[in-house]
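In this view, the complex is presented without one of its protein chains, the others remaining in place.
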Amino acid sequence: MWGLNLTALELTAADRVVRSEQCLSTEVDSETVLMSVESGCYGGLDDIGSDIWRRLEKPVSVAELCDGLASEYEADHATIEADVLVFLRGLLQKHMIEIVPG
Amino acid sequence: MSSSSVDFSDFRLCGWRVRSELSLPEDLAWVGPEQPVDIDIRLGKVPDALIDAVQVTPFLQVAGNGDCRLEVSAAGRYLVRQGREVIVQPAPGATSAEVHVFLLGTVFGLLCHQRGLFPLHASCVRIGDGAVAFCGTSGAGKSTLAASLVRRGHALVSDDVTAIDIGAARGPLVLPAMPRMRLWRDALEALAVPREVLTRDRIELEKYALPVSGIGQFLAEPLPLRAIFLLRSEKAPGLDGASLMPAMEAVALLTGQIYRRRHAEAMGRRSELFQGAARIASSVPVRRLTRQLDLGRLDEVAAMVEELVGL
Partner (left out) sequence: MTGLSLLCSYPKSGNTWLRAVLVEIAGGDGSLQLRDGLPFRVLPARRYFDDLMGADSSDLTMAETDAARAAYCRAVAKSPDLPRIWKVHDCFHAPQPNTEPPFPPDALAAVVYIVRDPRDVAVSFAHHLNKSVDEAIAKMADETTRMALGRAGLRTQLPQHLSTWSDHVESWLDAPGLNLHLMRYEDMIEHPAEVFGKAVRFLGFDCDDAKLGRALAACRFDVLQAREAQEGFRECPPDVGNFFRRGIAGGWRDSLTVEQERCIVAQHGRVMRRLGYLP
């Protein structure tokens, strides 16, 4: 709809993603607040969301990202992957992250 | 051109010493210790357009180096440079009141941006020992609520544009602006302000400048920002209330309420202002204040605000 990336739902574990340069981030108390210049959307990230955001500073494949999280949080890979994909699709939809081609 | 051949006076705005060839309202006259001049306002020719404009509207142009050109054809042209110089070319037949409207509004806001301050589109009063700011869409009633609080004995800090120094040592600090408010006829009638003290700025508009001495006091010293309210009107009665905003919403609100935001972004301030909004949201509670928009209930709403701030 209004300025959103509607192909976001197609994101898979094989894709590589990175923070969008057009997305600003800042800390308020212990939360990370994001603002996408392109979509005008804001997002607030809790602890885990903020951790994932930190890991998106450089391009990383979704699968690699999930590996890192699974070992850090001692949770099973399948659950992490499902949750992370939902989370990343949301960020992608609002132009806060981008898919890196290749 | 030597300045000694030109008539000028000194004025105070946000603690800046402003040397102006254009006469400004008396209530802004500089009193105080010697201080170098911060800003010069001169009369002069302003070009038809900025050559390297990166953003252009029918009223405002922003250049790559942050210089701004404002024009309202009935009032005049204003060139605002580097936060240190303003050149004003009044339109033929413009009254000083008309020229002041845009000088003390948009030009003031642009100077704030050029000088690294955080101007919020808000009215602000002192309640207790801190500054309380009211944001909201144009027409939401910020000035009217501020005026009713001033009438109840709380000093005015600023009306319409609230200049905040984000980097101040002890947290966001509000700098006092002008000891005057601008209000519409319906609000002035509800506040029972005597006609004699009012100046009508533009003949076509029922909007008036009110020196705050007409209803209360002005605070001339900087003050820590203690609370922010976003005004929202409600149609039905009995639904007055306030709710605290979570961090993300507060940052979004504050960013959205920056005075002349898009033009400041064209000046390259986007990231800095976003960080500034986060600083404010970290240390100042931001609340949504909902009340029935009813000029007959000004005192009730003012009392609710006093209570919320902890007075």
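We just call them A and B in the order they show up, numbering each chain from 1.
Simple rule for what comes next: a contact is a pair of C-beta atoms (placed from the backbone, for glycine too) under 8 Å apart; a residue touches a chain by one contact, two chains touch by 3 or more.
Here the structure is a predicted model, which is why all the values come from computation and not from measurement.
Only one of B:C14, B:I39 or B:V101 touches the absent chain when the whole complex is considered: B:V101.
Listed residues B:D52, B:E206 or B:E221: the one in touch with the omitted chain is B:E206. Of A:E38, A:D51 or A:D83, it is A:E38 that touches the chain left out of the display. Contact with the chain not shown here comes from a single listed residue; of B:S9, B:S96, B:T137 or B:T199, that residue is B:T137. Summarising the interface, subunit B meets the missing chain with residues 57-60, 70, 72-74, 101-102, 105-106, 137-140, 160, 184-187, 201-202, 204-207, 235-236, 260-263, 293. Looking at subunit A, the residues touching the absent chain are 1-3, 37-41.
The definition used in the following text is that only the chains that are shown with their structure count from here on.
A straight line joining the Cα centres of subunit A and subunit B is 38 Å long. The touching residues of subunit B, when paired with subunit A in their complex, are 246-252, 255, 270-271, 274-275, 277-278, 281-282.
Partner subunit B is touched in their complex by these residues of subunit A: 24, 26-29, 31, 33, 35, 37, 42-44.
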